[in-house]
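As you look at this complex, bear in mind that one protein chain is not there, while each of the others sits in place.
By letter and in written order, the chains are A, B, C, D and E; residue numbering begins at 1 in each of them.
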Amino acid sequence: MDKSMLAGLDGLPEEDKMRMATMIEQLQLRDSLRMYNSLVERCFNDCVDNFSRKSLQKQEESCVMRCAEKFLKHSMRVGMRFAELNQGAATSD
Amino acid sequence: MDKSMLAGLDGLPEEDKMRMATMIEQLQLRDSLRMYNSLVERCFNDCVDNFSRKSLQKQEESCVMRCAEKFLKHSMRVGMRFAELNQGAATSD
Amino acid sequence: MDKSMLAGLDGLPEEDKMRMATMIEQLQLRDSLRMYNSLVERCFNDCVDNFSRKSLQKQEESCVMRCAEKFLKHSMRVGMRFAELNQGAATSD
Amino acid sequence: MAANNSSLPPGVDKDQAFGMAETEMEYRVELFNRLAQTCFTKCVDKRYKEGELNMGENSCIDRCVSKYWQVNNLIGQMLSAGQRPM
Amino acid sequence: MAANNSSLPPGVDKDQAFGMAETEMEYRVELFNRLAQTCFTKCVDKRYKEGELNMGENSCIDRCVSKYWQVNNLIGQMLSAGQRPM
Partner (left out) sequence: MAANNSSLPPGVDKDQAFGMAETEMEYRVELFNRLAQTCFTKCVDKRYKEGELNMGENSCIDRCVSKYWQVNNLIGQMLSAGQRPM
């Protein structure tokens, strides 16, 4: 929302930039683990519906693989479009 | 759940009250940004279903506006009722 | 994911183990409150659908109780199975 | 409720107390948010023909909040009664 | 945008500034995640017959991202216009 939140940290000493970098790294790690969890949940939900056996069947396995592949490609595409819109918004500021 | 959690902070020095106030402020900021995100997701989901064009159509736009308006009014009403129940629970302690 | 993250904290001084224990305790408290919230939401959603009255009806109440009971038993069972799989995964490392 | 609320219980240091207070507030915020989302879904017409809540929606919301609160208490009592099942 | 961006505004200490920056980044991450989940649900065929996105899905995704962004801006404007309703 308020883009100046981050701007307030410009021009700070090296030590603070390090702290910032660590924070960003942690957020990214946390976010990628969450993404992983939600990807597993989604593909499980969409591909596995039969519980008469304990082990994953071949067609469930391939459904999961295609689901995950699609989701990753989707995420990359959305990321690109999102970045374009973010830039557009920044230049039109 | 355990209302005494907060009570444990009464009678603490000024410095701690400040720290408490900062924490509450951060929680409120975080919460309002989350509310904003979930409001956008809900109104998008309920109002936008046609992807044959890139820009929002007039009727989608007005649906989104009414959805957001309704949600905000709803939140205020729920907040009032919630506060009443919280108070009732506190006095009947 | 990377099991060595935790291993990196072995052999640290007593003080750090205390800090670790506090952190785990906080996570458990936070998690159990979240579980409580999601249990309430689920049982409310599945059991309460009539809003012609203000107070919970007898059959809604018993539905909620059975729902919560089932969910807790379910969680215990899932917890046991999950622990077995975690152990299996650890020994096959 | 707490006998000595002017000082912290022994063995609980300040950071821990702040952590617990934060967790407690997060819990209340989450309770409110789930309640609000749930009652919106149950009571508000998704066609959004107008920006105002109508009378039917308003009374549905009031009853929904009341019932959600009762369910919250009911489950809370059940959980504290059966502390440590098994 | 900020007149003195080489120093912090008075009354805001460093920890607070870091906390705000963290909250702001969490907001952006959540916006992206909700957008991605929503557009996947709206645009991608759940039968997963293949691992590639087909042309129809790709153009649906592009438009979905664009429309989600517009809805985000629309609601953001509405909220900042009506700051503190009541």
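By definition in this document, a residue touches a chain if its C-beta (ideal position, glycine included) is under 8 Å from a C-beta of that chain, and two chains touch if they have at least 3 such contacts.
Note that the coordinates shown come from a computational prediction; the quantities given were computed from them, not determined experimentally.
Note that the undisplayed chain, when the full complex is considered, contacts A, C. Residue-wise, the contact with the chain that is not shown comes from A:N37, picked out of A:N37, A:Q59 or A:N86.
Seen from chain A, the chain kept out of the figure touches residues 22, 26, 29-30, 33-34, 36-41, 43-45, 47-49, 51-56, 60-61, 64-65, 68-69, 72, 76.
Interface with the hidden chain, as seen from chain C, comprises residues 1-11, 16, 19-20, 23-24, 27, 31, 34-35, 38, 42, 46-47, 63, 65-67, 69-71, 73-75, 77-79, 81-82, 85, 93.
Convention: only the chains that are shown with their structure count from here on.
Any chain touching chain C that also touches chain D would appear here, but none does.
With steps allowed only between chains in touch, the distance from chain C over to chain E comes to 3.
Legend: contact pairs of C-D compared by residue number with B-D, A-E or B-E; the interface matching in over half of them is B-E. Every chain gets a centre from its CA atoms, and the centre nearest the mean of all protein CA atoms is that of B.
When the CA atoms of chain D are superposed on those of chain E, the rotation angle is 120 degrees to the nearest 5. Chain B and chain D have Cα centroids separated by 12 Å. Computed centre separation for the pair chain A/chain B is 24 angstrom, with centres defined by C-alpha atoms. For this pair, chain B with chain E, the centres built from the Cα atoms lie 17 Å apart. The residues of chain D that reach two or more other chains are 20, 24, 26-27, 43, 62, 66, 76, listed in rising order. Annotation for chain B: residues touching 2 or more other chains are 1, 33-34, 36, 38, 47, 65, 69.
Pairwise, the chains that touch each other are A-E, B-D, B-E, C-D.
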